[in-house]
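Excluded from the complex is one protein chain; the other protein chains are retained at their positions.
Labels run A, B and C following the written order; every chain starts at residue 1.
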Amino acid sequence: MTLTFSLETTNVELINNLFIYFLVVAAIIFFLVVFYIFYYLYKYNSEKRPDLPEQREGSVKVEIFLTSLATTITAVFVYLTISTMGKVQNIPENPEPFLQITGHQWWWEAKYPNSGVTTANQIHIPVGKKVLLQLNSADVIHSWWVPELGRKMDMIPGNTNYMWLYADKEGEYLGTCSEFCGQAHARMRIRVTAQNPKDFEAWQTQQLKPVATSENSNFIEGKRLFEQKTCTNCHAINGTPYQANIGPNLTHFASRKRFLADMKINNKENLKEWLEDPQKVKSGAHMPNFIFSKKELNALVTYIHNLK
Amino acid sequence: MSLYIKMPEENEPLPSLKRARGKLLWISSVDHKQLGIMYLWLALFFFIIGGLQAMIIRAQLSWPENHLVSPEMYSQIFTMHGTTMIFLVLMPALIGLGTYLIPLMIGANDMAFPRLNAFSFWMTCMGGVLLYFSFLAGGGPKAGWFNYPPLSEMNYTSTAGVDYYLVGLILTGIGSIGAALNFVTTVLCMRSPEMKLNMLPLFVWMMFVNAFLMLAAFPLLNSGLFLNLLDRQFDAHFFIPSSGGSALLWQHFFWAFGHPEVYILALPAFGIISEVIPVFSRRPIFGYKFVAASTVAIALLSYSVWAHHMFTVGLSNAVNSFFAISSMLIGIPTGLKVINWIGTMYKGSIRLTIPMFFAIAFLIDFTLGGLSGISFAIVPIDWQLTDTYYLVAHIHYVFLGGSLFGIFAGIYYWFPKISGRKLSKRLGKWHFWLFVIGFNLTFFLQHILGMIGMPRRIYTYPDLPYWKVLNLFSSIGAFFMFTGMAVFFWNIYTTLKKPRTVTSNPWNAWTLEWAVPSPPNLKNFVEIPPVHSRRPLWDLDHPDKPDKRLN
Amino acid sequence: MLLLIASEAFFFMALIIAYVYYRNFTNATDTVAKNLDVVKTGIFTLFLIASSFTLIFSKKALLNEKYVLYKILMATTILFGIVFIIGQVNEYMGLYKKQITLSQDIFGSSFFTLTGFHGLHVILGIIALSILFGISFGKLKIVSISAIQGVDIYWHFVDVVWLFVFYFVYINPLL
Partner (left out) sequence: MNVLNYFLDASHWSLPWLIGLGLVFIGYLLLLRTAILQKVSFFSALLFIYITIGSPVSQLNNFGLHSVIMLQQFFILMLVPVLILKSLPSELFKETRLASFNFSKNPSYAIVAFWIIGAIAMWGGHLLSAAILSSKTGVAICGIVVSKGSWITHIPGILIMGLVLWAGLIFSFPIFHPDSSKRLAPVASVIYLFTACLSCSLLGLYVAFSASAASAAEAVPFFTTLRNPIPLSVRTDQEIAGMIMWVPGCIFYVVLSMGILLRWYNDPITETEKNPETIKTSTIPKKTIQYGNTEQI
């Protein structure tokens, strides 16, 4: 039972191949069924054959032949299924994940245990490297699925699941939570950025930088507000005493291209809109509505938007 | 010399509409025919509600970033759409047809337990009412029709909707168990004395097997529902992982019920098709014994396939492989049935009536649904495509293309028997074409939507390539179906206003229900024709070439 | 009746599976099992088993038209059932005193659900038996044997279920 994983075939290709085999067989069966139905409808129509037909009870030979045919096809697919399964899902005995994803209502927490990077929603992986994902959930059942990167895997509270992730081309891959997880399920989308290893390293180094500081008065005011308005009860910022894990980690928030689980482009206007009334932007979100004044809002946005 | 056997008089008159006048007597009736009709009306009523919900869903999804209904409302609507259609439309419709027809088809005057029969109906009814009462009590259930915890637990869904869902389903579950008990006992004890168990008409045989499925499946659901209810109302911990429970156990319970449930809804439809196709091909069913035996095979196997709903929860490859094998195996008896139905048409003399139209639509669309079902047994494909619109398309091909087309065929086929009037063929054709074209338009496109990455149960979606146009066409298809249904209701309405003109056997069919007047009298059979084969009326009509004698 | 029992059997099977699942497949520590009094419950179990036998004999007595014997045995059966229920109530009280309730932890949940549902069935059985017993003072000959047979099967079923419950809840943790 030695299972090797060759880098040439990705999970998606394996699954796609299998799907194409299936599709061909299914299409043939379907075509035959439809063909015979219409052929018989045409040929044995009562307008053409008004006489009472011969009352036959069927033929055992035909049944046995077709049953054995069906069994053979099934056996082939059982073999294909099991062999492909072994290739797609071969998790070692003591898995050491490259990336730990935790599903929250309704955002993704991503940790890179090797480098210690913690981020949210912005998921970067190196191209050409098979990385092991560890999937957990913090609240309800979610499901990780990036169609172009292969299979989905449920995130079940109390269970830990693993799967391989492999991207062979640089680019951004869109995915989504695919197990209903509450009101904003539709808004729980995934964007995986696959970078060449160099860029990925650069990104990691950037993420590991200490939290940004500034002498800008707005920034300082924003920081004060951030602490005073209990934002820190939910959001962590590395290098500060605030390490809550209820909302996304905001240490390098401004370096992310999008926020709210890929819902909005990360710019000042959208951030302002979000802070003004979270329910209006993403209905159901657990972020409370703080009712900030215009000034407070500006300060907070300046602060958060400088966390690079 | 009389060929007929006299039926004994009932020793105790039971309440029914025929015994006295007044609409109120419907409530107290225990006559199987009236209860069957009430089941059908119940199903039709909820079908309108569920259909309207479906229309809202499709309207909401017609284009990206649509804000017709709020996300919260949307969750309630799709949850209720699924629950209504499965538990309050398909189940009552099939149980209703069974209740109406089983005694007639086996030559009995009523069900074995008439009062239990009424009790089952009112339990189902009550369950439905409770489910919908939730909207008045602070919002409907909104955790999906399979109600996965922990989302369905108090911490995440605090409105009372889920509680109503749980209690409502427990009641309908009790109702279904009662009906199933009744079916089994009726078939075993009330048959015409000449009818042996291996001479049952296929519809009865399938309802009989189906009743065993229900007896074994619903308790599993009920216990799961009870546990969830205890969780919600008495702070138990069964499905709450943070305090020692297991979120997966619910899935095991639910799908150990849920997969047999698929066959509970499909088998009676198979039975209807197995009656309709032979009658309108004017040939006996091709391979009765294979059709009947494969039913039992499906029923037995359906208990060993549930984990294919759970391939993505992280079971090991070893477990998944075995479930994949058994799931694929169940395709063999099902495929065998399709082949037998097509074989029945071979060298027949096919009369293209509306029931036959629907039977053919059933054959084609159910084959498609079955094939896409096989793709879910192939684990890697399931990993990719489960919980997407591909799955949505698949279940609709099975439940609409399978069960509902079967029910339509059954309603058009037995409507003359039930009401004494034939439904209009012209309107029936309109209904058929609008519905079938709309159905295929709506759901075939959803296969593709699923493959390009659209997950199910989202209230809106970003404007990605192709998503918009496919969704729009899908919604247009839904509108076609809606119009088709309107035609259907109009057809029923106008037909019911006409006088009764139908003879006892308008289709030249050959099972016992066609030996009695349409509609049947309160006492079904004053006397029963002799039963020596599976087609007693055929033997009467064609004494020169009767079927092989089986008793 | 047999079918109803079969259906009920599935219901209990599911509950027992839930219990076994939590016991064996999760890593939570079992608080309930440690606090149960096996010997006492064992004695009450004997009462329940004995009631099954008395019921068998009472049925035989009825078939042989020994009405007095039938009544006595029936009364004993009902009495044994009630004793068992008292034992259960006693057990519950004890656990409540130790702060073990349905909502305390997962084993509290599954223990009370499982035994509670069983207790409910025993009570139903007692009611059914009492009705039969009550009728026997009137026009006994009309009590159809099928009614007796139904209740008979039901009562044995409840007993057998208890044996399983007893094994899984009380004995198994000791092994």
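Some points to look at:
Methods note: a contact is a pair of C-beta atoms (placed from the backbone, for glycine too) under 8 Å apart; a residue touches a chain by one contact, two chains touch by 3 or more.
Quick caveat, the model's predicted, so the values are computed rather than measured.
The residue from B:M190, B:L300, B:I448 or B:A486 that touches the chain not shown here is B:L300.
Mapped onto chain B, the interface with the missing chain covers residues 1-4, 17-18, 21, 33-34, 37, 196-198, 288-290, 292-294, 296-297, 300-301, 303-304, 316-319, 321-323, 325-326, 329, 418-420, 496, 500, 503-504, 515, 517-522, 530, 532, 539-541, 543-544, 546, 548-551.
One rule holds in what follows: only the chains that are shown with their structure count from here on.
Of the two interfaces, A-B and B-C, the higher number of touching C-beta pairs belongs to A-B. Listing the residues of chain A that touch chain B in their complex gives 12, 14-15, 18-19, 22, 26, 29-30, 33-34, 36-37, 40-41, 44-46, 49-60, 62-63, 66-67, 70-71, 74, 77-78, 80-82, 84-86, 88-89, 105, 139-141, 143, 145, 147, 150-154, 156-159, 161-162, 174-186, 189, 283-284. Taken together, the chain B residues at the contact with chain A in this complex read 70-72, 75, 142-144, 148, 150-151, 155-157, 241-242, 246-248, 281-288, 290, 312-314, 317, 320-321, 324-325, 328-329, 331-332, 335-336, 338-340, 342-343, 345-352, 360, 363-364, 367-368, 371-372, 374-375, 377-381, 383-384, 386-388, 452-453, 455-462, 464, 545, 547-548.
Residues 177, 180-181, 184-185, 215-216, 218-220, 222-224, 226-227, 230-231, 234-238, 243-246, 249, 253 of chain B are the ones touching chain C in the complex.
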